[in-house]
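Just one protein chain is left out here, and the rest sit where they should.
Per-chain numbering from 1; labels A, B and C assigned in written order.
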């Protein structure tokens, strides 16, 4: 099977999951100006999750450029990865609502765990592509560089999640820092940095 | 009419229906950690429906690889199939909310019936393609294998639905088993098994 | 501008509007079995709107097969048509909720008016394509047939809407009949019939 239709379906899920994030932002009753300012955890959660889904989308695309075709196992690994991506709006809403209330730690743990599971599926997705589906003409040095660049993903997300046991805010700040470092490293051409 | 735009529309509906499933997961008030653990029927419902929609999407794709073009009747059979797929978030929410309460049996019946209807439309979709739209160069042995592999779909779903009359949990476990056996059989190359 | 990206965007809006219809179906509290049966106006509304959006999608596709390229005016006519399509979930919910209560007439009028506006924009969309953007090699007899087949759209929807002044149920039954006659005529190859 060619990867075209896998891309259409995946792009659909990435785009919808990212766009549904906005539905979780609800203005509380009372003064409008005050309510809009009080919602900053929601804006932060929206931006962080949108950016994280966007990064996953970029990486998903990179993986597909290196493979010649998809087999059934790859289709289903992809499906489990998308199941994780499509789940993101739920923990995003939970953490946005509880960041400044009781339950912040549990909310941040749920958020972090979701991304740990996504990172594990992404690692499976990449490793399967890397070992089984690589195009014969794929540049070996480039592929090795990408392989190294994906290795820190799971451990970084595990650490950021465990930090929530001490401080929910620190955990989320760490997730934001990981995303921003990734974007910067990516832009400055230093793809192996993350 | 070529099948390209039919694919775009169908992929859209599959991707959106799967991604909308997350909107049905709502954290109850009270303790966050407790609420997150109490939601396991929602996580189970989300995963089962996402996987089932994903399997339908894979099969939809397989059918389209064997046909040369779509006619009007096929477009409308496809539309009725998608009408079933897009309906899935509703019974998914109903069963997630009632699995551990009164009404579990009715909720599981509604869930099962939805998939029986989808399976019937999928069978119509395949049979129409098989009898009218097959590409001249389609491998007859492969097509026959696929035809056999789709036959147990409707009866299996009918049985899993009827089990709900005795036990909602057993019915849903059976739906999950069908999906997992399908995925495993699919991956191990034994496409005729399901 | 080629029509490719116009198709992607339009297909997205058609698919999303159709799939969002399910969000309007909400189980009332109380007995699950009873609640599921009480929701029949919602199932009817869901099916009717899904089918009507699907028919519009098929016709939208037919128009695009006859044109060579899109200009700016056509892009914006398309945008206004999509604005109508994307609005459908709202009147659908209103009529589903009020079909058996006070306000059924106003709800059916709002539903009908939405489709009258969509039909007018569709007529504009087609007439603009027909007069300005037709491919030189388009079959003139086929195009005339299509032109005739689209003429009854607006008047039929106006009549079905006006019937709501007498009976909401009759109006909706008429909308359903129009959709089913269209599908049947379409399948039996008699494209000029509707």
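To be clear about the criterion, contacts are C-beta pairs under 8 Å (C-beta built on N, C-alpha and C of every residue); 3 or more make two chains touch, one makes a residue touch a chain.
Just so you know, these numbers come straight off a predicted model, no measurement behind them.
Novice: Among the chains present, which touch the one that was left out?
Specialist: Computed over the complete complex, the missing chain touches A, C.
Novice: One chain isn't shown here. Among C:45, C:110, C:146 or C:172, which residue touches it?
Specialist: C:110
Novice: Pick from C:20, C:124, C:138 or C:162: which residue touches the chain that isn't shown?
Specialist: Going through C:20, C:124, C:138 or C:162 one by one, C:20 is the residue touching the chain not shown.
Novice: Using the touch definition up top, pick the residue from C:82, C:146 or C:163 that touches the left-out chain.
Specialist: C:82
Novice: Identify the residues of chain C touching the omitted chain, counting contacts across the whole complex.
Specialist: Against the missing chain, chain C presents residues 1, 5, 8-9, 12-13, 16-17, 20, 23, 72-73, 75-76, 79, 82-83, 86-90, 93-94, 97-98, 102-103, 106-107, 110.
Novice: Considering the whole complex rather than only what is displayed, give the residues of chain A touching the chain that is not shown.
Specialist: Residues in contact with the chain left out: 7-8, 11-12, 14-16, 18-23, 25, 27, 31-33, 36, 46-47, 50-51, 54, 57-58, 61, 65, 183, 186-187, 189.
By definition in this document, only the chains that are shown with their structure count from here on.
Novice: Given which chains touch which, is the overall layout a line, a ring, a star, complete, or other?
Specialist: The chain contacts form an open line.
Novice: At the chain A/chain B interface, shared numbers over all numbers used: above half (same) or below half (different)?
Specialist: Mostly different residues.
Novice: Report the chain closest to the protein's overall CA mean, measuring from each chain's own CA mean.
Specialist: B
Novice: Fit chain B to chain C on CA atoms, both being copies of the same sequence, and give the resulting rotation angle in degrees, nearest 5.
Specialist: For the C-alpha superposition of chain B onto chain C, the angle is 90 degrees.
Novice: Approximately how many whole Å separate the CA-defined centres of chain A and chain C?
Specialist: 37
Novice: Need the CA-centroid distance for the pair chain A / chain B, whole Å please.
Specialist: Those two chain centres are 26 Å apart.
Novice: Where does chain B touch two or more other chains at once, residue-wise?
Specialist: 8, 12, 16, 20, 23
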